[in-house]
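Missing here: one protein chain of the complex. Every other protein chain is in place.
So that you can tell them apart, the chains are marked A, B, C and D in the order they are listed, and the count of residues begins at 1 in each.
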Amino acid sequence: MRIGVFVCHCGSNIAATVDCPAVAEQAKNLQDVVFTTDTMYTCSEPGQNEIIEAIKEHNLDGVVVASCSPRMHEATFRRALERAGLNRYMLEMANIREHVSWIGKDKERNTVKAFELVSIAAAKLRNNNPLFANKFDVTKRVLVIGGGVAGIQAALDCADAGYQVVMVEREQSIGGKMAKIDKTFPTVDCSSCILGPKMVDVAQHENITLYAMSEVEKIEGYVGNFDVQVRKKATYVNWDDCTGCGACMEKCPSKKNLDAFNEGISKCTAINIPFPQAIPKKAAINPEGCMMLKKGKCGVCAKVCPTKCIDFEQKDEILTEKVGAVIAATGYDMFDHSVYKQYGAGQYPDVITSLQYERLMNASGPTGGHIKRPSDGKEPKKVVFVQCVGSRDPAVGRPYCSGFCCMYTAKQAILTKDHIPDSDSYVFYMDIRSPGKGYDEFTRRAQEQYGVQYLRGRVSMIYPKGDHYVVRGADTLAGTQVEVEADLVVLAVGAESAKNAPALAEKMRISYDSYGFFMEAHPKLKPVETNTAGVYLAGSCVGPRDIPTSVGQGSAAAAKVMTLFSKDKLESDPQVSSVNASRCVGCLKCAKTCPFGAIKEVTDRGGNVKAEVIETVCQGCGICTVTCPQGAIQLQHFTDNQILAEVNALCQAQLDF
Amino acid sequence: MSGSTGLLTEGQDLRIVGFLCNWCSYGGADTAGVARFEQPTDLRVIRVPCSGRIDPLFIARALLSGADGVLVSGCHPRDCHYAEGNFYARRRLEMLKQFLSVTGIDPERFHYTWVSASEGQRWQDVVTSFTERIRKLGPAPKMSGGTGYDEECLKEIAAAVSLGEQCPCHKEKA
Amino acid sequence: MQALAELKDQIRKALPELDVVIGWQQGYDALHTRPLFIRSEEDIDKLVVNEFCVVNPSSYLREMRGGKKVGLVLKGCDSRSVIQLIQEELLNKDDLTIFGFGCNGVLNHAKLQARFGDIGYIESAESDGNTVNLVVAGNKETAPFAELCAEKCLTCSYPNTLQCSHFAGEESDKKAEAAQDKALEEFEQLSMEERFAFWQDQMRRCIRCYACRNACPMCVCKDHCLANSRQPKWLSEDVDVQNNFMFQMIHVMHLTGRCVECGECERACPMDIPIMLLRRKMAGIVRDVFAYNAGTNAEDTSPLMRFEVEEPTIEERH
Amino acid sequence: MKANPVLPDMATVMEVVEETSNIKTFRVRFDDEDVMNKFTFEPGQVGQLSVFGSGESTFVINSSPTRMDYLQFSVMLVGEVTERIHQLKAGDSVGVRAPLGNAFPTEEMKGQDVTFIGGGIGMAPLRTLLVYMLDNRDDYGKITLLYGARSPQDLSYQEDIAEWIGRDDIDVVLTVDNPDEEWGKNPHEKVGLIPNVLKEINPDNSGYAVTCGPPIMIKFTLMALNELGFKDDKIITTLEKRMKCGVGLCGRCNIGDKYVCVDGPVFKYSELQELPNEL
Partner (left out) sequence: MACKFISNEDTNKWLEALAKDHVVFVPVEDGGSVTFRPFAEGRKPVLDRMPVRSPKEAVFPQTETLLTYKYEKDPENPERTAVSIKETLPRERAVVFGARPCGTRGMSVFDKVFDNDRIRDPYYATRRENTLYITLACDKVESTCFCHEVGSGPADTTCSDVLLTPVQGGFAAEAVTERGGKMLEASFFADGGDKCAEAEAVKKATREMLGEAHDYSDAPEKLMAAFDDDEFWEEQAAGCINCGACTYLCPTCYCFNITDEPTGTTGKRVRTWDTCMSFQYTLEGSGHNPRTVKASRLKNRVNHKFAYIPDTYDKHIGCCGCGRCIKSCPASVDIRAIVKAAQARSVKKESK
C-alpha cells in the first residue's frame, strides 16, 4: 500500500500548538507511508488540489489527513479522493485540531499526540478496503399511517407533488382528534370548518387511496422498497355501494351503543356513521351491538338499505401494497383519568374530560352545542377546570407536560362564558404554558376579559355534595386551601401515546420511548426522520403537539419523502455489516440483536444456516459485530482488524530488531 | 519480547485509549475543542460509529497490551443514534467493568460514561478526572513472558550465553 | 446401583426412536470413564454412572445439529448446558431425550493428584458419597468426599437433572446450602498486584491447546473460533502470557450470561490452570446484576442478548 | 541444501501484471546478483513468496528455467497473505524460498506428444512446462493446449496465448463457460466445460497429458482422459495443499506418508491411485 499523509496547519489553529512540519516528517517512518507534507489549509481549493496531485504523482492508494474533526471535513476530503480516482473509503483522518491543538498548550506533547493520532489513522488505513455503494430502485408511493390532521397534510402534500399515497386509518373516518374539537385556539375559529375541506380533498384526490377501518399488519423491506400488509377490518357494509344515506341508522333497533366519536357522552346505533362530515361517509356495523351478528336475528338494516350493501358475512381482508416510504402520523390518545381515585375514578357523571366537553360544546355534538350536565341535563353555572390531569405527574407515570392543555382550557373557559354568559369558571393550574403566536395573550384574555378565575395549585380531591361537587385544592399563591363548588368539573386530561403504538413501532422497526412515543432520528436536527431509512414521523405520535405543529410536521415529512423520491435510484451506504459465510456458524445471534431487522436467515448450498445482511436496511451500528462470537459478521470500515490495528498501534510494544 | 513501548513516549504521557461513538461523544469532544476547554494530553481517541460497536474485548486487548487506562463514551441512554446500541453497550461494558478485578487489572483503569455532542464541558471534566485517576494509579503492570522459557529462564539464558564457549561439555562437540 | 439399572431400562425402551444416546463407560483405568455412544442394544450394558463420570456429554451436541435424535444421560450440572443451548435456539428440544438421575457429586482428578501424588499411581477409588476409599501404590487410604470432589459440587444447586424426559433412581439431596464460592472469596482476598502476578504465572503455564474451549458445551463456534482466525486476528500465534490471557478473556466474554459453570474447561485443562475462577466470577456478576442463572430456563433470554431502557441494577456511570 | 531451509532470500518485484480481476503475476529478481545467477530450478517446482508481516504462501514458479531474467509467480486473491501480495508494486521487497518440491518428468517425456489441459489459475504450472518445451521444441512431439476459464476475462497470460496461437508448432484451444459477444469468432474459441471440449478435441492417447486446475475440473478431466485411453502413468497433475515450511517438516501437507511439498506437487495419476484417499 502507498499512503500519503497531509498535515494541516489550519492557519494557526493547529500550527500554533502543534509542530506540523515535525509531524509530517515523523510520519515518513510509518509503514507504507510514501509521501508526507504539511499544508496551510488542506480543506481549501489549493489544499485539496495538492492531495489530488500527490495521489496521481506518487501513485497513492490511501490518504491520511491530519486536520480538524472528521465530523467537519470527512465528506470534503472523501470527495477530493474521488476526484483523484481513489475510492472515498481509502481516507482516514486524524483529528489534531479539536482533539489536540485546541485543548492543550504544551506544544511538545501536542506534537507527540498529533503524530500518534496520525499513526493510528495510518494503521487503520492499511486495513481499509475500497467500498462501493449499491444502487437500487425506488417505489414512488408513500404509506401514510393515520388520518389525523398531520397525516392528512402529509398525504395531500405528497399527492399534490404527484406521488401515489396510501392512507391507512384505524377509525371509521379520518379527521382524528381535530374533527372532534369545537373551536381551535387562539383564533377560536371552527375546527371542522378548517379541517373539513382537507378531509374532502383526501377523499377526492386521485392520487390518494384511503383505507379506513384498517390497520397496518406488517411492514417488510427497506427504504424505497417496503411491502406493506394492511388489514381491512370487517364493517359488514359493502363500502363500494354504501352511499352514506343513513337509512340504516334510522331503523337500527340497537340504539344503546357506545358512541366513540362523542367520547361516550351519548349513545348510537349499532350500524352507524360517526358524524355527518365523516370521510369516507360510510356506515359500519359495530358487531358488539348488532343483534344479527350476535344472535342471528334482526337484519333490519339490510332490509332498508337502498343499495343492498349490508353483508353480515364480511371478513377482515388483508391487502398488500408496495411503497417506498412510510409516514407515521398515528397521533395520541387521551389519558385515562380513572386512575385518580381522588377525582372520583371516572365515576362522577359531572366530572368529565376536556374532550367530552368539546363534544358538549360542539354544534354537531349530541347536545347540539348546548352545554348540559351529563347527569341531569341542566346548564351548569359554575364550571371548574382542573389542569394537568395525567400531565407532569410522576405518580401516574406521566412526568411530561402535554403542552396544549393550558391553551385548550383557556379556550374552553372562554367558550363557556360565551355559551353561558352568567356562568363562572375556575381553573386550577400548576403553571401556564403558553408559548406560541398569540397564545399568552389568549390566556390573559381569558382571565382579564372573560373573568375566568385562575387558581394556582393542585386539586387534592373532588367529591359530590348534593347535586354539585366540591373541588378542594391548594391556592399556592394565597397560601391557603380552597374549596370551590362546581356544577360541572372538566378535567384537562393529558396526552399519551396511541394505543398499540409500540407494536406499530416494532413493525416499522423504529424506536419508541418508555411512554410509547416514537423516537425521532435526532430530537433537534432530524425531527421527522427515524433511524429507519424511509420511515418518517409527523404529529403527536412523537409527543404531544398542537395543531399548527402537527400540520407543519406533516408537510415536513412530506418534503422528506419528496426528497427521497426525487431520485430514481437510491444508493446504500456501504459502511454496513457483511457476513463471511465460511466463518458463520448460523447461530443468528446477530439477527436477534439487530435493532433494524437487517439480518436474515439464509440456507447455503450445503443446507447450512447462515446469516445474511440486507445491505439497504443495515444502518451500520456494529452491534452485530460485537455479538458474533466468531467475528464472522464485520461492520465494513470498522472491522475488528481495523480497530485492533488502531489499538495495537497505540499499545503494542514494538519488537527490537 | 521486550523492546521499546508502542508509540507513546514513555515517562511523559500515560497510555490512555478512548473509544468514542461518532454521533455523541466524539461530537462532545469536538465541542470541547471548539470551546477551547483545556484537557490533559494523555488520551488518544479511536472513533467508532456507536458504543454498540465497542467490543469489551477491544478494551481487554488494550489493557493486556499495556494501556494504562481505557475510557469509553457513548450517547446517553435513549439518545443512541442507532436507537439501541448504547443499551447493549451498557450491559457489555458493565460486565467487563465488574469482571476486571478478578484478573488483577485494576477496574479503575477502565471507565465508561455517556457524553452528548453538546456536552463539551462535561467531556472536559470526564477526561480530566479520568486522566488524574490514571496518573494516581501510575503505569499499569505489564504482562510479559512466554511459556517454557519463562522470565527466570531468560535470565539464565543470558547468563549461559555470556559464558558461551567456556561451557565444558560443549567444547567437546564443537 | 438402582439408578443405573433404571437408566439402562429407560434407554433400552427409548433407543429405537433415537440415533444415539450419549453417556459414560469405563475408561482405561479405574479412575477414568469416557464418553459412551450408545447406538445399539449391546452398548447399553457398557453404561456406568459413578463419581468418575466427569465429562459433560452435552459437549458433543454441537457436532449433532441437524435433526438427529439424540439421547443424553446427564448430571444436573450437565443438563443446564442443554437448557441454555435450547434457549439460544442452537438445539431443538424435540430432538433431545434426556435421561436424568440424582448426582452425588464427582471426584476431581487434580485434587486426587495433589493429595496422593501422580494420578497414575492411584489404583482405585470408590466413594459412598461421604468418604472415598482409595488404593494408592498398594496402600489403602481414605479421605472425606468433600475434600476430593470437584469444586462445582461444593456449590451445586442442581444435583438433579433438569428438564429430563426420564428420571432414574432417587433424587439427590446433595444441594449446597448456600452457593458461596469459597475459592473465589479466598482469591479475592488477594491484592490487585497479587492477582495480576497470579494470572501472569498461570498463563505462563498455558499451552494454548484449547482443551478448555473444546470441552466447553457452550462453545458453539466449532471450527470457526475467533482464536484461530487471522481475519479477524485477535490473537498472535505467539504462545505467551499476553495472548494466552487474551484467549481466556475472549472465552469468558463469549460466555457471559451463558456459562453454566459445568467446570469442563478447568477439568479439561491438562495444565490444571484454575480458569473456573474467571468464569465463576463472571457468572456471579451476571447473577448479581441481572438475577440470571444461565441454563435454568429455556424460555428466558440471556442478559447480553437483551436490555432494559432503565437498568436499575447498573450504577449510572458519570 | 541451504544452511537454513526456512530463511528466505531477499528479492525485489520488477513488474506486476494484472491477469484477471483476481489474479496478478509478479516478476521478481533476487537482490543478490550472485544468488540470481546461481539459481536453477526445474519446471513444476514451487517457491514460497513472503511479505514480511503477513507471512508466506506457496506458488509454482511459472517462468521457465530457459528464461532466467526473472522468476514469475501468479497469485490468485484468496486470503490474508495473497491480499498483501496483491498490494505489492514494482520496487517492493519480498522474500523468496525456492526451488521447492519435485518437477515434471521432462526427460521421460522427451519425444512424446503432450496435451496440456489447464483450468483457471491451474494454467500457472502448465505455463512453465509449456514454455520450457517450446524453448526445447525439438525434444517433444505434438503439443496441444486446452485452456479454460469461466469467462474470456478470466483467461490469464493473454500475451503468451496470443504468441502461442501465432505459432504453428502448438495447437491452442480455449474454452469458457460464459462467453461474451466477441467470443467464438476464432476457431480456437470454444464454449463449454473443459472435459467435454477435451473429448471433442480427442487428442492422441499415446502421449502425455498434463492437467491442472480446480479439484472438480481435475476430477472430470481425469475421467475424460481415462475414457480417451490415456495411460495412468502418462497422466500428470499437480496437487495443492496447505503448506507452511515447504521442506517436509511442518507436517500438514501429508497424504499418508507422502508430503506434497517434497514428494510433490507433481504426481502421476498412477501415483495418486497409490496414495490414501485423503485429497
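Just so we're on the same page, a contact is a pair of C-beta atoms (placed from the backbone, for glycine too) under 8 Å apart; a residue touches a chain by one contact, two chains touch by 3 or more.
Fair warning: this is a prediction, and the values are worked out from it, not measured in the lab.
Note that of C:Ser127, C:Gln163, C:Gln202 or C:Thr256, the residue touching the chain absent from this view is C:Gln202.
Among A:Phe6, A:Phe35 or A:Tyr536, only A:Phe35 touches the chain that is left out of the view.
Of the listed residues C:Gly66, C:Gly129, C:Pro144 or C:Pro270, the one in contact with the hidden chain in the full complex is C:Pro270. For chain D, the residues touching the chain absent from view are 1, 3-8, 10, 50, 52-57, 78-79, 82, 91-93, 95, 214-215, 240-242, 244-245, 247-252, 254-257, 262, 276-279. Residue positions on chain A in contact with the hidden chain: 2, 28-31, 33-36, 58, 582, 648-649, 652-657, in rising order.
Chain C residues in contact with the hidden partner, per the touch definition given at the top, are 27-29, 31-35, 37, 55, 59-60, 63, 110, 113-114, 117-121, 137, 201-202, 205, 207-211, 213-215, 222-223, 228, 236-240, 264, 267-268, 270-273.
Definition applied: only the chains that are shown with their structure count from here on.
Between the CA-based centres of chain B and chain D the separation comes to 48 Å, rounded to the whole angstrom. Measuring from the averaged C-alpha position of chain A to that of chain B gives a distance of 39 Å.
Each chain gets a centre from the mean of its Cα atoms; for chain B and chain C, those two points are 33 Å apart. In chain A, 513, 593, 627, 640, 644 are the positions where the chain touches two or more neighbouring chains simultaneously. In chain D, no residue reaches two or more other chains under the touch definition.
This structure has the following touching chain pairs: A-B, A-C, A-D, B-C, C-D. Chain A contributes residues 513-514, 580, 583-585, 587-589, 592-593, 627, 629-632, 634, 639-641, 644 to its touches with chain C in the complex.
By the touch criterion stated above, chain B contacts chain C in their complex at residues 1, 55-57, 60-61, 64-65, 77-78, 84, 87-88, 90-92, 94-96, 98-99, 101-106, 111-114, 141, 143-147, 150. Residues of chain C that touch chain D in their complex: 230-231, 233.
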